[in-house]
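The other protein chains are all here in position, but one chain of the complex has been omitted.
Read from first to last, the chains carry the letters A, B and C; within each, the first residue is number 1.
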Amino acid sequence: MSAYDMQKTDLATRLARIEGQVRGIARMVEEDRYCIEILDQVSAITKALQQVSLGLLHDHLEHCVVDAVHAGGSQAQEKIDEATSAIARLMRS
Amino acid sequence: MSAYDMQKTDLATRLARIEGQVRGIARMVEEDRYCIEILDQVSAITKALQQVSLGLLHDHLEHCVVDAVHAGGSQAQEKIDEATSAIARLMRS
Amino acid sequence: MSAYDMQKTDLATRLARIEGQVRGIARMVEEDRYCIEILDQVSAITKALQQVSLGLLHDHLEHCVVDAVHAGGSQAQEKIDEATSAIARLMRS
Partner (left out) sequence: MSAYDMQKTDLATRLARIEGQVRGIARMVEEDRYCIEILDQVSAITKALQQVSLGLLHDHLEHCVVDAVHAGGSQAQEKIDEATSAIARLMRS
């Protein structure tokens, strides 16, 4: 089993934690906490979201892309192009 | 008034929307939606968080850093170093 | 043919152009050009490097990963984990 594998329950737990972190930032803003502290919390959420992206992407390569390769024809090419475009959007975000 | 100015209420609105987007992703995972669609939603949240960071950073430069420059002494230097470190963490996240 | 396909000669051309852009920045620093102008040139190079990364990554998925899937066994899994790790490093850089 790969280090990147995320079960649905694992993804759900991570997303619930991220939701809590976003609420935490709203509270920090409300309490006029120091900007730099808030900025670091935003960086922490961005990193947690990146881990979610990598888990989803790994799962996509391992299942959808591998299946398309086995199916043969133009599907593999299409799936690889689509995955590359999604990675491009992640790198830019 | 600068395009980057974010009132506290504006920040609160943006964070509430981001919280809703995170919940939306949890729902998409639950419903087994297509990975690439979910990945694009994660990219959208990352971009929304970046806008929040830029608003906070602008506010920090405009208030804390400007005040430290007026106060003079080593404070301005310290605040500028601290802001640069925070920008470094944002760029890496 | 995919929009991401980069021939070896295309890659060589892009890298030669990036090398020229880096030399251009060195010249701008030498001539004391305005910081913001130099920063924007650095952003332009980073974007050009990202395009190179995406081309290399697409090529890797299309050749090495697809070959490993056809070979079967644990190789596909290993290649997909390795690609995911490389994407993680690109996203963080």
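Convention: a contact is a pair of C-beta atoms (placed from the backbone, for glycine too) under 8 Å apart; a residue touches a chain by one contact, two chains touch by 3 or more.
Model, not experiment: these values are computed from the prediction.
Contact with the chain not shown here comes from a single listed residue; of B:V22, B:L39 or B:L90, that residue is B:L90.
In the full complex, chain C touches the hidden chain at residues 8, 11-12, 15-16, 18-19, 22-23, 25-26, 29-30, 35-36, 38-40, 42-47, 49-50, 52-53, 56-57, 59-60, 64, 82-83, 86, 89-90, 92-93.
The omitted chain makes contact with chain B at the following residues, 2-4, 50, 53-54, 57-58, 61-62, 65-66, 69-70, 76-77, 80-81, 83-84, 87-88, 90-92.
Rule of thumb we're sticking to: only the chains that are shown with their structure count from here on.
Here the CA centre of chain B is 27 Å from the CA centre of chain C. Averaged Cα coordinates give chain A a centre that lies 18 Å from the centre of chain B. Counting partner chains per residue, chain A has residues 50, 53, 57, 83, 90, 92 touching two or more of them.
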